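Left out: one protein chain. Kept in place: all the others.
Right, chain A next:
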Amino acid sequence: MSGVTIRDLGKAFPKEDGTATQALEGVDLEIGDTEFICLVGPSGCGKTTLLRIIAGLETATTGAVTVDGRAVTGPDPKRGMVFQEYSLFPWRRVIDNVAFGLEMKGVGKEERRRTADRYIEMVGLSQFRDAYPYELSGGMRQRVAIARALANDPDVLLMDEPFGALDAQTRNRMQKELLSLWDQTKKTIVFVTHSVDEAVYLASRIVVLSPRPGSIREIIEIPWPHPRDRTSAEFAEVRRRVLRMIDETENAQ
């Protein structure tokens, strides 16, 4: 079981003038094992902040996050993270980037390379194992970043708009590949995106956040199996519903 429980979570960022910006307030969310959750909402709704709190990169002002019943107090390789920016270490080859987490764990060179090779193969980049990140395209870099997070065998995979910087075609391909990885590894995934299309395509549940302070506006279940047809009527209908919801929360300001 690798569920994530978020209870009454709040986050305030202190400002220069002594007051504080309330980024999140009263967020309650139960994420089940092997679920694929997408967080969507207008910009500034705190979806990235929520993800970073789950990762342990930010601390909540109120409330708590627990993973498998253990409270999150700081970053931990058990919660893998894929960043929006290219976060591969440019001085390390692909193989050594993917093996980084295992190296920190103290796993021996032979073994960590074997494990890393397996995940590099899983994301289809075996022929680039000895390349440096600068030799890779944007999509490849994010695939390596996913492999790097998975190599630690995390309970949860946190993804912060990982395909945001990619072109539309690459993005669609990456979404398909991510679904196949999810299927193979059975990880719980929490995925932040501002593309509603992406969320409807990927998620088993979409969590719509409303801004200032960020809180959960609605949770939409999407029970359809994968692969999903983006052009179908029901797909368009859900997408329209979510978009309208985001619009309303924005105009309610």
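Just a few scattered comments:
The working rule: contacts are C-beta pairs under 8 Å (C-beta built on N, C-alpha and C of every residue); 3 or more make two chains touch, one makes a residue touch a chain; residues count from 1.
One rule holds for everything that comes next: contacts and distances are computed from a predicted model.
According to its UniProt record, the chain left out of view corresponds to "Sulfonate ABC transporter permease" among "Sulfonate ABC transporter permease", "Sodium:solute symporter family protein", "AtuA-like ferredoxin-fold domain-containing protein" or "Anaerobic glycerol-3-phosphate dehydrogenase subunit C". Remark: the omitted chain is touched by one listed residue; of A:Arg70, A:Lys105 or A:Arg230 this is A:Lys105.
Per the touch definition above, the residue from A:Arg79, A:Arg113, A:Arg171 or A:Arg217 contacting the chain not shown is A:Arg79.
Residue A:Ala55 is the one among A:Ala55, A:Ile95, A:Leu166 or A:Val242 that touches the chain missing from this view.
In the full complex, chain A contacts the hidden chain through residues 55-57, 74-77, 79-81, 83, 85-87, 89-92, 100-101, 103-105, 132-135, 148-149, 152.
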